[in-house]
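Submitted below is the structure of interest, expressed as C-alpha cells.
The complex appears here minus one protein chain, its other protein chains still in place.
In order of appearance the chains are A, B and C, and numbering begins at 1 in each one.
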Amino acid sequence: MGILRFSYRSDILSLSTNITICYPTGYMTTEMGFEDPLLKRNGKRPYVPGMKFQTVYLLHGGGEDDTTPYRYTKLEQYAEENMVMLVSPSVNDSFYMNTKYGFKYFDYLTQELPLVVKSLFAAATERENTFLVGLAMGGNGALGLGLMRPDLYSAVVDLSGGIGVTLDREEYKHSLNIEFTRVRDTLLGEDEFIGSEHDLLTFAEKNIAEKIDLPKYFIGVGEKDFIRDRVYKDYLALKNLGYDVYFEEGQGMKHDYGFWDKYLEKVLSNWLPLKREPIYGDR
Amino acid sequence: MGILRFSYRSDILSLSTNITICYPTGYMTTEMGFEDPLLKRNGKRPYVPGMKFQTVYLLHGGGEDDTTPYRYTKLEQYAEENMVMLVSPSVNDSFYMNTKYGFKYFDYLTQELPLVVKSLFAAATERENTFLVGLAMGGNGALGLGLMRPDLYSAVVDLSGGIGVTLDREEYKHSLNIEFTRVRDTLLGEDEFIGSEHDLLTFAEKNIAEKIDLPKYFIGVGEKDFIRDRVYKDYLALKNLGYDVYFEEGQGMKHDYGFWDKYLEKVLSNWLPLKREPIYGDR
Amino acid sequence: MGILRFSYRSDILSLSTNITICYPTGYMTTEMGFEDPLLKRNGKRPYVPGMKFQTVYLLHGGGEDDTTPYRYTKLEQYAEENMVMLVSPSVNDSFYMNTKYGFKYFDYLTQELPLVVKSLFAAATERENTFLVGLAMGGNGALGLGLMRPDLYSAVVDLSGGIGVTLDREEYKHSLNIEFTRVRDTLLGEDEFIGSEHDLLTFAEKNIAEKIDLPKYFIGVGEKDFIRDRVYKDYLALKNLGYDVYFEEGQGMKHDYGFWDKYLEKVLSNWLPLKREPIYGDR
Partner (left out) sequence: MGILRFSYRSDILSLSTNITICYPTGYMTTEMGFEDPLLKRNGKRPYVPGMKFQTVYLLHGGGEDDTTPYRYTKLEQYAEENMVMLVSPSVNDSFYMNTKYGFKYFDYLTQELPLVVKSLFAAATERENTFLVGLAMGGNGALGLGLMRPDLYSAVVDLSGGIGVTLDREEYKHSLNIEFTRVRDTLLGEDEFIGSEHDLLTFAEKNIAEKIDLPKYFIGVGEKDFIRDRVYKDYLALKNLGYDVYFEEGQGMKHDYGFWDKYLEKVLSNWLPLKREPIYGDR
C-alpha cells in the first residue's frame, strides 16, 4: 500500500491541516509493455498517467485524527484488496459541521477537500466513483454530509454514529446536555437548531420532498454498543422517510475498533458497489 | 505550501521507499467561479481537476534522505514562488545508479519514479515541463541521470556534485580509493567501469555523436568548496564536448547548506526556464 | 539533526494532537570509550542514557501548525549549533489560551505538554533549562504563557506577536472587532475580559505586586511589520511595569519568514543564555 500524509493550509479553514491518503499500490506494477492496459499481469494493474481511483472518504471518530483508523485497523489492506483510494481529513472534533465558533468544517469537507484532492491526486471526479464512510463521530459526519450533499456521494456508510448531528431531534437535544460539553460548544442550541444547518431531519425531508437523486445509505452498529439505540433511531428515521437504507447489527460487538476493523472490511469488500479496478479513461 | 511524504513499495527496488513531494498550494485558492481559470485572483490560481505542475526532481546529498534539503533550506518557499512541484526520492547512498550489490536505483529513478509520480500526482508528463536538480551526491546524480537519459529532462542542474559518477575518469578512479569506501562498494571498479553504466564520458560522447536533443546543463559550486576543482572538470568536459552548459561559482562559499540554500533559490527563480504557472490543459 | 512528529491523544484537550520535536543529533556521536563523557570528540558529544537537553518550546503562528516554522526557516540548523532541543505543539488557532468554546490549550500547554515531554523525551526538567519562543500568533502566545506562568520558563521571546492576548487593553478590544473573526470567537469579549484569564495586564501587574521571580523577556519585530506599533506597546507596557525586557527592531524587515528566519538564529545564538551543552547529570 502507498500511504501519505498531506499537510497544507486550507483556504476555507484558514488553518494548516492534515489529510491521510492511501493508494492501492500493492496491487499495481510498473512493468510496462502490456498489450492492453486493462489486462492484469500477475493479478496486478499498470500505472498509467491519467488513471484515477474510486475514492472512499473515510471519516475518523471523536478525539481522533486522520491517522487513527489506519493505525487501529487493517484498513490499508482492505482498501488495497478492493482497489480503492482512501482519503481521510482531520477535523478537530468539529462533528464535521461548520462550528458555532467559526471553523467551517462542513464547507471545507464538501467544497474544498474534494476539489483539492481531485486536483492534486488521482481521485475519480464523478459522484458514481465517490463514497463516504465514517465511524463513531465520523459516522454522524457521514450521515450529515450525505444528507446535506447527496449530490456528492454514490453511497454513504455510518458505522456506530455516536454523538453529533442526527435525524432524531430528541437525541440531539439530549447530547447538548451531556457531561461532555464539546457538543454544545460546537453545534447550535436547543432554541435554534431546528431547520438549521445542524438539523439533519430538515435536510432528509427536503431531499424526499424534492425527489433528489439519493445515494444508498448503510448503517452498522455493534449490538452491545452503548449508542446502539440511537444509531437505530437514525436508521428508522431514514426508513420511515422512504430512503433506501440498509441496517446491520454486529452480534456481541461494542463501540470499539474490534467492531470497526471487522466492519470496515465488510463495507469495502461487500457493502459498497465498487468496481475494484482503476479507472483508465477512454480507451 | 503543501508537503507530503509518500511511502510505498517500489517494484524495481523491491523495497519500501519514501518520496517527499511539495505542491505550491500557498499560491492557490479554492475560491470558485472564476470566469477564466487562467486569471489570477489576488495573485492566486485556482484548483482545477486535471491541472498539472511543472516538476523539479530534486536529488539529496550523500548520507541524507528525501527530507533533508527541505529541512535545511527555504526550498518550499522558493518552489512556491515559482509555482513548481518538487519531487525528492530517497536513495540510500546509491549514487543514483544501479549498485554493484543489486539495488537498481538508476532504473527506479528513470523508469518507475516518473511513472508513479505522473500516475498518482499532478505532475506534468512532458519532458519540457520536467527538470532535474541535485546537490552534492545528488549533483553527480543529476549529471548522471541527465546524460544517460537526456530524453527525460529539459534542464539539468548539478550543484557541487561531490563524489560518485563523473565525466572525469581519473577523478572517478581516485574516488574508488578514498577512505570513504562507499564509492567502491557501490560503483564499478577501475578495471571494468570504462564504457559501463557508471562511466559518464561514454554517454556524454555518445549523445554528441548521435546528435541527441539535449537538455540545457547548469553547474554551480562554491568557490571554496573542497570539491570545487572536480566539479569544474565536469563543466570543462561538457563544454569541450560541445554541450550547452552554464557554470557559476559562489564567491566565498563552501560545500554546505549556506551555498545550497542560496543557489536553490537562484536555480528555481533564475536559472530554470520555468513557466511559473500551473498547466491547465486545453482550454 | 534528529526530527520527529509525535502523534498522541491529549488528556486535557481530549483530542489527538501533534508535537514536532528536534534533537541536536548532528553534533553528537555514538563513538564510545570516552574517558570523560564531558569531553568532546571531533567537536561532538556522546549519547549517554539519562542525559537531558535544554529545551526551547517554539510556538508557531496563526494558520500554521507544529511543522511550519521548521519548513520555512533553517531552524533545525540553529538549534543544532546551539545544542538545544526544540518542542513545538500544534494549537489550531487557539491563541495558546483556553478557548471560549472549550478547548483548554492554555492548560494543555502549561500542565500536560511539559509533563509528557519530560516523561517521554530527554528534555531538561528545570525552569533554568526551559525557554519559550514564539513567532506571530505564537509571539503573543509566548508573552501570555510567560506572564501567566513565569515559574515555568527562564526566558521568554515574543517575535512580532500579532493578534491575540496582549498587555494593551485597547489593542485587545480592537482585535475583537476586526474582519478576521477568529479572535472574538475564541477569546473573551469586551465586557468580560478585564481581569480574566485572557487579560495579560492583570497577570503582569500581579507578578510585580507579588514580587514573583520573573524570566527575562525579549521582544523583536520588523521595523516595517504592519503590527510593529502594537508589539512595541507590549514592550512599553512591560518596561513601564518594571520588567527586565529587551526590545529590538529588524531594520527594513516585515511580518514574514525573512524576519523570523533571521531572528530565530539570533534568538538561539545570541539572545538566550544557553549552555550550548547537553546536561549529563551528576558525574
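The rule is simple: contacts are C-beta pairs under 8 Å (C-beta built on N, C-alpha and C of every residue); 3 or more make two chains touch, one makes a residue touch a chain.
If you're wondering where the values come from, they're calculated on a predicted model, not measured in any experiment.
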| item | value |
| --- | --- |
| Among A:10, A:30, A:55 or A:73, the residue in touch with the chain that has been omitted | A:73 |
| Residue of C:12, C:214 or C:227 touching the missing chain in the full complex | C:12 |
| For subunit C, the residues touching the chain missing from this view | 1-9, 11-12, 21, 23, 25-26, 29-32, 47-51, 111-112, 115-116, 118-122, 125 |
| Residues from subunit A at the interface with the omitted partner, ascending | 1, 3, 67, 70-74, 76-77, 257, 261 |
| Subunit B residues that touch the omitted chain in the full complex | 7, 9, 14-18, 63-65, 67-68, 92-93, 99-102, 181-182, 185-186 |
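Note that only the chains that are shown with their structure count from here on.
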| item | value |
| --- | --- |
| Superposition of subunit A upon subunit C: rotation angle, C-alpha, nearest 5 degrees | 180 |
| Rounded Å distance between subunit A and subunit B, as computed from the means of their C-alpha atoms | 38 |
| Numbers and ranges of subunit A residues touching at least 2 other chains | 7, 9 |
